[in-house]
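Below is one structure, written out as structure tokens; the observations come after it.
The full complex has more chains than appear here; those shown keep their coordinates.
The letters A, B and C name the chains in turn, as written, and every chain counts its residues from 1.
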Amino acid sequence: MCKLPFQETADGLDAAFVGVPIDTGTSNRPGARFGPRQIRVESAMIRAYNSWTRAAPYESLKVADIGDVNVNLFDLKDTCKKIREAYREIVATGCIPLTLGGDHTIAYPILQAVAERHGPVGLIHVDAHADTSDMILGEKIGHGTPFRRCVEEGLLDCKRVAQIGLRGSGYSPDNYEWSRAQGFRVVEAVECWHKSLVPLMEEVRAQMRSGPVYLSFDIDSLDPGFAPGTGTPEIAGLTPIQGLEIIRGCRGLNLVGCDLVEVAPAYDTTGIDNKWRKTTTTKSKN
Amino acid sequence: MCKLPFQETADGLDAAFVGVPIDTGTSNRPGARFGPRQIRVESAMIRAYNSWTRAAPYESLKVADIGDVNVNLFDLKDTCKKIREAYREIVATGCIPLTLGGDHTIAYPILQAVAERHGPVGLIHVDAHADTSDMILGEKIGHGTPFRRCVEEGLLDCKRVAQIGLRGSGYSPDNYEWSRAQGFRVVEAVECWHKSLVPLMEEVRAQMRSGPVYLSFDIDSLDPGFAPGTGTPEIAGLTPIQGLEIIRGCRGLNLVGCDLVEVAPAYDTTGIDNKWRKTTTTKSKN
Amino acid sequence: MCKLPFQETADGLDAAFVGVPIDTGTSNRPGARFGPRQIRVESAMIRAYNSWTRAAPYESLKVADIGDVNVNLFDLKDTCKKIREAYREIVATGCIPLTLGGDHTIAYPILQAVAERHGPVGLIHVDAHADTSDMILGEKIGHGTPFRRCVEEGLLDCKRVAQIGLRGSGYSPDNYEWSRAQGFRVVEAVECWHKSLVPLMEEVRAQMRSGPVYLSFDIDSLDPGFAPGTGTPEIAGLTPIQGLEIIRGCRGLNLVGCDLVEVAPAYDTTGIDNKWRKTTTTKSKN
């Protein structure tokens, strides 16, 4: 990843890239199991410095790629167990996991491990979908339900949750009612149209305060014109510029983990959204 | 379409999806004959409610898919006749036709049928091209001439016509002179750049007043970065966000028909613009 | 090109399209050698008039396509020599070369020929990258170094250089430090986000004054969502709208040459960015 060294475990690292190559929680088009591989290949073009933000993350932090979690492609519940255990080991070392997904189901077992160490966390959730359904196609575990499960288990500090970029049609008159009822801040995509998100992120930073924060970034938050390589595209989404504004807007937060999920390279015949990668810019906390 | 029921005729419906699978009026890249099929396939992802607009079109209206019009792929004039006759039957039932094109030629015979029932209609025409040429490659009937024919036959209430998104190079110093001379409001793409179209649509609603209005939406009005699957792309077009603002901006109008034309799936290798579909949101008139 | 006549030499022309089909100066994905061919094929859709700008370039100027420069695909330094000599002949006739690239290396020998005739020129350089490295992969000549070489040889009037759209990660804390040290105006992409570039171009025109100006437009200045067909895409770039604002903002300048480089059609499976072509609109100086 990013021409960083590879090492077997998270020992001694400030942050570590980890792949979770599954798509068996996907309800529509699968393919996100190849997300980690493709993001790594494409990341070879990223260099050490960003001239605008003056970030130099690999100077201020010790970062490595620690490979993929071992998953069970034929049993999603067993996969969740394996992910939780792997992340327990990672966070136990004090390392911040930077996850390459994988479908959004994985946020649930990752947050189980993260909250076990840090207590209930704040969440910045960037996505086209709220992923707070109770059930998905008759099941409790899947890529449409992770944050419902997290709330039920007390993994989130609900007053410090922001969901950004939500849109699309739904199964009920108000898809986001449940989120609001938990105390989440919901920022629908329509509220982001034609705007810089710098002011929004000021408010989000205020909302997050100094507690631990997890950033979960679903690539389908972006408009499919910019990021077609995903399973459940929805039109009229965020721009890559707004995506960068969100990520850079996290500067100064107490980030304890982040993920980039739902990257399904097969649907991107041009390769353009592989260009979109989690820039680690914001993680240099000074 | 949209998992709606299929029925043979328009009887008893408030609105009906109708396919018109032709591209024989196309001067450049053909392929729009597969537009109706692909839009139907992709529409399976659309669900019943929109949380932002609070629209629930299938609760407030009785809608079905009534299949494709029978066309003659080898004789464009005969096809126009067949379309006109099929639409006469549809509008005779009081049903609003929601057309899936097909190239833009089809707007001419559809408007013949619609105006026969409703009298001269207002028109909201969203397109990269004015489609008001007198001749196209030596012929009177083709996808560059429908609105000239409509004016000649008195089908449009010219003071209540708005053309939005026009751009590109042309055969004369002012491509839109004829439109303006008829009293049309012409909104070039340049006038839409960097802007929300919500204020524009307020003006358009005022222009349309309470009379019958037809909405004709050419997918090439959108920038080809967002909607490459069309025959005659032109850069620097509208965004999907602006497209939604136009469609939602029709709320409250007396719509008597609408179409989505020039969707040519073969040129969209990523499938992204199939995601763009006519949301029927605005048709819930309350 | 644009259905213009073809002629063997630049004699008697105000401006001429010239192809320079190389990509052997490319450090990442090659393919720009097919840029000239593809741009010519796609340009068949461009017509004589632009209704918004009221430009009619082929009426006010005598323009033709004079074919491709003869290059040496196996020796980049020899290719540079061949380009310089070919352009000497073109500019000797008083003709303005409109170059279809080819990778950005070609700007260096072209500017040698142009400055030989006109003296040090102003430069409007639109690009994701500054292209001012001293060395690229151990070599002096390549697509990352042309403007460093130009400055060393005194080909540029450094106070009249503007670089627009720069972004991406780099090898040093400030990638653009050298540019600023020469007196260039650097406009990073971040400074262009969410904005019309019309005001910027007013300032650029003031900066350029009445002296000779060269416009070098790298297609990767645009966001890869709009123009994927290039070798080194960088997210969060300019929009096609901003690109047109830059080109149209050159109206009135004393342009002595321009280029469109790094168009690599193989990476654009949808064909969309072939639609982006150098509109010659702005060159009608009245």
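Just a few scattered comments:
Here is the rule we use: contacts are C-beta pairs under 8 Å (C-beta built on N, C-alpha and C of every residue); 3 or more make two chains touch, one makes a residue touch a chain.
Nothing here was measured: the structure is a model prediction, and the numbers come from that model.
All protein chains share one sequence; of the complete assembly in this entry, 3 are displayed, while the total copy number is 6.
Throughout what follows, only the chains that are shown with their structure count from here on.
To overlay chain A on chain C by their CA atoms, one rotates by 120 degrees, a value rounded to a multiple of 5. With centres taken as mean Cα positions, chain B sits 38 Å from chain A.
Along chain C, residues 194, 223, 225, 269-270 each make contact with two or more other chains.
Residue ranges of chain B in contact with chain A, taken from their complex: 45-52, 54, 56, 194-196, 223, 225-227, 239-241, 243-244, 269-272, 275-276, 279.
Chain contact summary for the complex, chain A toward chain B: residues 28, 166-176, 188, 190, 193-194, 223-225, 228, 232-236, 267-270.
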